[in-house]
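Here the complex is missing one protein chain, while the rest keep their positions.
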Amino acid sequence: MKTNRLEAFSDGVLAIIITIMVLELKIPEGHTLESLKPIIPTFITYILSFVYLGIYWNNHHHLMHASDTVNGKVLWANLHLLFWLSLFPFATGYMGENHFEYLPTAVYGFVLLMASLAWGILFYVLRQKHSNQTIFRKAYNRVWKAYTSTGLYAIGTVISFFYPVIAISIYVLVAILWFIPNKQLEKTIITN
Amino acid sequence: MKTNRLEAFSDGVLAIIITIMVLELKIPEGHTLESLKPIIPTFITYILSFVYLGIYWNNHHHLMHASDTVNGKVLWANLHLLFWLSLFPFATGYMGENHFEYLPTAVYGFVLLMASLAWGILFYVLRQKHSNQTIFRKAYNRVWKAYTSTGLYAIGTVISFFYPVIAISIYVLVAILWFIPNKQLEKTIITN
Amino acid sequence: MKTNRLEAFSDGVLAIIITIMVLELKIPEGHTLESLKPIIPTFITYILSFVYLGIYWNNHHHLMHASDTVNGKVLWANLHLLFWLSLFPFATGYMGENHFEYLPTAVYGFVLLMASLAWGILFYVLRQKHSNQTIFRKAYNRVWKAYTSTGLYAIGTVISFFYPVIAISIYVLVAILWFIPNKQLEKTIITN
Partner (left out) sequence: MKTNRLEAFSDGVLAIIITIMVLELKIPEGHTLESLKPIIPTFITYILSFVYLGIYWNNHHHLMHASDTVNGKVLWANLHLLFWLSLFPFATGYMGENHFEYLPTAVYGFVLLMASLAWGILFYVLRQKHSNQTIFRKAYNRVWKAYTSTGLYAIGTVISFFYPVIAISIYVLVAILWFIPNKQLEKTIITN
């Protein structure tokens, strides 16, 4: 199977996830300023999830770009990643509607953690397949970002049960961390 | 009509089915561990349906790959398959929300059975059209998997009315059966 | 603008319409055979709408195939068609949930009628643009099907207020009419 077909399918799924998430932003009953208040936490979570999915879409493209064909392993590793990303609308609505309570914040962190691990598996499977390809190895030689964020998600998930505010701060921090462009990576891919 | 357009449309529909299914995972009221319990069966069903749709997407690609153009018959046989697959979110939510009760488990099995038969029809129509093409005939000469799973879905649907747990075990078993890669098929398609 | 981009967008919209329609098939409360009864009318309507959208998708492809570029007029005539088609999930749920009552059946017919008129406008705009192109004119010289079905939708919409069953029979009849392949059209397009 060609990579571009897997990429088109993944793009489609990501586009749908990022868009149906808005359905969790329930229309408030009433039209006073007061009635808008309860959906503010969901709106904030919506922004955070939107940014995360944007980051995943962008990184997914870079990862796939370094590969040309896919085998069964890559296909299922990719579907496994999409599975956890598909839970974003649920996790977003759950945390938002419950106003950052202990358990929902932990569930949100857990989904982030699992997506991060699924990303790691996809990366590992792709690297294995391209062990001799210099570009791939070079570009992804130091994936400290991925390790750091996986660790931070795990910490965030646990902290949620005690201080949800700190957990959410960690989730926001990781998003910012990914937002900063990975110059080296882009250069290696573009110049090759 | 070119095959790749039918494939793009089918991919789109499959990507949407696999993604909107998460909307059946209703956000629980409350934020206690207790409130998460009732959605566990839906979550388990969600995983199973996700795997099934992933398998269908993968197999659909292989089937279409063996063909180059489509006629009216193929087009409608394909839409017929998509029709039954489009009922996955409904069947998933119905079985999950009713915690694997007799009738919902049978309905889930029935949708699996009909999708399987629709697959068989699509396969038959495509083979008829490519009767002289050696690659197609070779690759799909022994589709024992398809026959076996259709039979198992039928058994599962009937058993649902007596022992739903056994029916679900059968559905899981068939999914595992498809998960094991069909080496021969892949080889024949790649080498030609 | 190239035709293929308009086609890809239209395909996307059609794929989403055909798929989210299943969300109108509300999961019944309870798990008895009795509880499934109320959704049977929606399920029947769902099948009808699915077939209609399949027909539109197929015909849309043929129409676009006869054209190579699009201008502003074509673009908006196309969006106008997509607008009425986007109301299919609403009309399906409305007629199904109200068990083929007078008004909902008329609303369903009205949406079919408007989609049919929108199709006529798109066809007219495209023909105007390709007045010199022989293939286009030949293939679409006798669009008696389109005129007949528009007329039948109008009759069906009016009859709905008196005999909904007859109206629905008409809607089914038109679907069957379109299901029968238009040999001449296919030939003209393929051989040119």
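We call the chains A, B and C, going by the order they appear; numbering starts again at 1 in every chain.
FYI, a contact is a pair of C-beta atoms (placed from the backbone, for glycine too) under 8 Å apart; a residue touches a chain by one contact, two chains touch by 3 or more.
Quick caveat, the model's predicted, so the values are computed rather than measured.
Taking every chain of the complex into account, the omitted one touches A, C.
In the full complex, chain C makes contact with the omitted chain through residues 1, 5, 8-9, 12-13, 16-17, 20, 23-24, 72, 75-76, 79, 82-83, 86-87, 89-90, 93-94, 97-98, 101-104, 107. Contact residues of chain A toward the unshown chain are 8, 11-12, 14-16, 18-23, 25, 27-28, 30-33, 36, 47, 50, 54, 57-58, 61, 179, 181, 186.
In this text, only the chains that are shown with their structure count from here on.
Contact topology of the protein chains: linear, an open path with no closing contact. The geometric centre of chain A is 27 Å away from that of chain B, both derived from CA atoms. Within chain B, the positions touching two or more other chains are listed as 8, 12, 16, 20, 23.
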